[in-house]
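Here the complex is missing a single protein chain, while all its other protein chains stay put.
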Amino acid sequence: MSQCTRVGLVAVVGMLALTACNGSRAQGGSTGEAVRGGTLHVLASTDLEHLDPARNYVTSSQNVARLIYRTLTTVAPKPGQAGGEIVPDLATDTGRPSDGAKTWTFTLKDGVKFEDGQPITSKDVKYGVERSFAPDLPEGAPYARMWLVGGDRYKGPYENPGGLASIETPDDKTIVFRLNRPVADFGSAASLPLFAPVPKEQDTGVGYDGRPVSSGPYKIEKFEPKKRLELVRNTHWDPKTDEVRKGLPDRVVLELNLDPAVVDQRLVAGQGADAEAIAMEPIGAATVGRVVNDPALKDRLITGESINTRFLTLNTRRAPLDNVKVRQAIAFALDKDALRTVRGGPIAGDIATTLLPPGLAGHAADDQFPSADGKGDVAKAKALLAEAGLAQGFAVTLDAPSTAGGKAQGEAVQAALGRVGITVTINAISPSAFYSTIANTAQMHDMAIDGWTPDWAGPSTYLPLIFDSRLITSEGNNNHSQYHSDAVNKRFDEIAALADPAAAATAYGELAKQIARDVPVVPFLWDKAAILVGPKVAGAYGHVAYVGRVDLATVGLRK
Amino acid sequence: MTVLPITRPADVPPLRRLLRQPSAAVALVVVVLLVLMAVFAPLLVWTSPTEFDSAAVDPALGGLPRGAFGGISAEHPLGVEPVSGRDVLARIVYGARVSLLIAVLATLVSVVVGTVLGLVAGFFGGVVDAVVGRLMDLLMSFPSLIFMIALISALPEANREALLVLVLGGFGWPYVGRIVRGQAMVLARGEFVAAARALGAPRRALLLREVLPNLTTPVLVVATMSIPGYIATEAGLSFLGVGVRPPTPSWGQMIASAVPWYAADPAYFLIPGGFLFVTVLAFNVLGDAVRDVLDPRSVRR
Partner (left out) sequence: MILYTARRLVGAAGILLVICALTFAVFYLMPADPAQGACGKACSPERIAQIRATLGLDQPLPTQFAAYLGGIVAGRTYGSLECGFPCLGFSFQTNQPVWDALTSRLPTSVSIAAGAALLWLLVGCTAGVVAALRRGTVWDRAAMIAALGGVSLPIYLTALLSQYVLVVQLGWLPYPREVALTDDPVGWFQSMLMPWCTLAMLYAGVYARITRSEVLENLGRDYVRTARAKGLPEVTVLRRHALRPALMPVVTIFGMDLGALLGGALITESVYGLPGVGKLAADAINSADQPVILGVTLFAAAFVVLANVAVDLVYALLDPRVRTV
């Protein structure tokens, strides 16, 4: 079992080891077969931001939502990189493109029903997508608004009850989307919650967030925000129509907003009902030592792949970071190993050297700022600072979330950059306001603890979203570094026009190297997730679409 | 049970009376040592409290300190912080500066504000008294901890240390004010003030020359008694994440960051926790002793 936690430097090797490991564990005696029944407990140190399908845009909420509602397509219920594959869910296939991928057609399966027994029709899916345009229901994924014809003027079904003409429902089974540009991976976008059906007569507007109608194996019995969510079986869900979800436990109870240390300790102890519990989030650094040294605990540790890259964002508009030499110096000075230790050491992932993580199509091995063990190259950093005329150092402000982890990462940056004379002041921002603050160009300081997870396992929802200078807005900005390069912008347009997704991925990989030379961000960690589960949990694996968290749709309990 | 008559020779100076109690003497020594440690921090430790030592922790174990009892070694006499490897002794010593300075300054603020307002209220009475009285009622019925946290997190750009002093002092002064007001009322009606007034002394002179000196004792008692409370509250606020900002060390912050580690590395919370406990205890014992010595109406002797 030793290769389970050993991380190969060549990522592919590491992945193979993990897959082999998961395979052997499923057959091994330590975890029995998952059976139907029982109550699965989920201990979460985070909150469910939104359950409303129009607003659900956070991976943990999406993982939970997969138990409650179905979407046109979804991600495959498989461990490792295979989980990135898109498979049909409510639809019979992953969508049929026509008109050069500007028109997409889906057909619904027979026998799919809401929790009240009403059949799900294409009009319910259309209504669900239309809701994502309503200004009252913000925060959802932007793709419907970006891509559908007329999406720039449509204000959702409350203000425009006539509906959006570019979504056609010729009959109850068929839905057609007309797009304003070719989108090769629209079938992947259709796995996002906003493509879930919503019955119009049961839409309670903003209140729908607390009680979305079920189309999946479970319905909400009780929801106390930031405290507890209790799910019970939806008897109208027919497993024969669903090849993805297993729906094994009779009940699923989520305890929300627990202290991360409390979650770890309860799962380490595994007493009483906690034996049938899984953690929502990876173990903290403090628990790593106990898990590694205890074979019984190590056996209960699930290692999940992720396509999340963590990086330090450098604001390219603020002096002296507007000088590329200074940014390169920071890239050399950063102690990536210390930042990884803060997150739990090697178990938390691999030291990142490129923007695109190894699990993502288009990844090409590269390291423009090499150093021994990722601890930084102080001499090279100092030389670059001297070239920039800043050998005496300078002061910057770093935006970091005010969580314990955020502050610790901030201090690691502070200590690393201090080695080359850069004085870092940490500006701690409450976690809920963090992203909206650094997304405000007037409020973002010199640097930020940052990261990005693509919406599906392809680079198209990564590089263009955060490095295209034409998308910079004063608020709600994703290009936190305010990186501007006309050459890069031009290349984005060329790649977007490519019809072949594989060619596009390779092109993105080459472009990533070009962007990396300008250092708008310094990648430091490619995440992995190490999750503890209780001794009675079976069939648990980390899912790449949910940043390595346990796939809730398939996990169960053993006898 | 009979109550023994009190024997307290008035001619013995207060400090000597204080030192006659062994517990008070020990507490005083502890407090003096703590103050010396805080003042001479740079002479006591050569390691910087913010310097990372990645060799002292084991990344494969999530950054657990290498070695027993939180990584205690010749280089790090009290061990190191998990993950970062920062020296615990250095953080304790520099953290003492923060804790003591904030507590003393907050006490100063509450004593000055409380004395001035309490004096004015008690001496002049009437409308002034009513207003100050209401204000004190108000502040004392505030859910102060919640409010302090909200207030401090509302003003992130300001100087945290100064803010902590002001907020702690701002919520603490009514406890001084109440006592001063009561005493001032008694004194203002007392014979010698009446006599002074009869002799035509102006009000301000009365306040400064007659009433204020008589308040020294009770104010000193409240001040000594309130220091441990401020130390604990400052640590509590740091514990809840609204104390001094990193990387400035503070005991409360150290304990807060030790919460996830208490099972894996108990030394990391026991050491700052022990220092905090001993400090608060020493100030409490000293406060009790000062009250017993100075306050003639005190029953605990």
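All chains are identified by letter, namely A and B, in their written order; residue positions are counted from 1 within each chain.
The rule is simple: a contact is a pair of C-beta atoms (placed from the backbone, for glycine too) under 8 Å apart; a residue touches a chain by one contact, two chains touch by 3 or more.
What you see is a predicted model; the values in this text were computed from it and never measured.
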Given A:99, A:294, A:322 or A:475, the one touching the chain that is not displayed: A:475
Sole contact to the chain not displayed, among A:112, A:439 or A:463: A:439
Contact with the hidden chain (one of A:140, A:282 or A:535): A:140
Chain not shown, touching residues in subunit A: 47, 49, 57, 135-136, 138-142, 205-207, 209-210, 224-228, 255, 257-259, 262, 265-266, 269, 271-272, 274, 402-403, 430-433, 435-437, 439, 473-476
Sites on subunit B contacted by the missing partner chain, in the whole complex: 1, 3, 134, 137-138, 140-143, 145-147, 149-151, 153-157, 228, 232, 235-236, 239-242, 255-256, 258-259, 262-263, 266, 269, 273, 276-277, 280-281, 284-285, 288, 299-300
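Here, only the chains that are shown with their structure count from here on.
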Gap in Å, rounded to a whole number, between the CA centres of subunit B and subunit A: 46
Sites on subunit A touched by subunit B in the complex: 259-261, 264-265, 268, 284-290, 292-293, 335, 337-338, 340-342, 344-347, 375, 402, 404, 407-408, 410-412, 414-416, 418, 426-430
Residues of subunit B that touch subunit A when the two form their complex: 50-52, 54, 57-64, 82-84, 153, 156, 241, 245-247, 256-257, 259-265
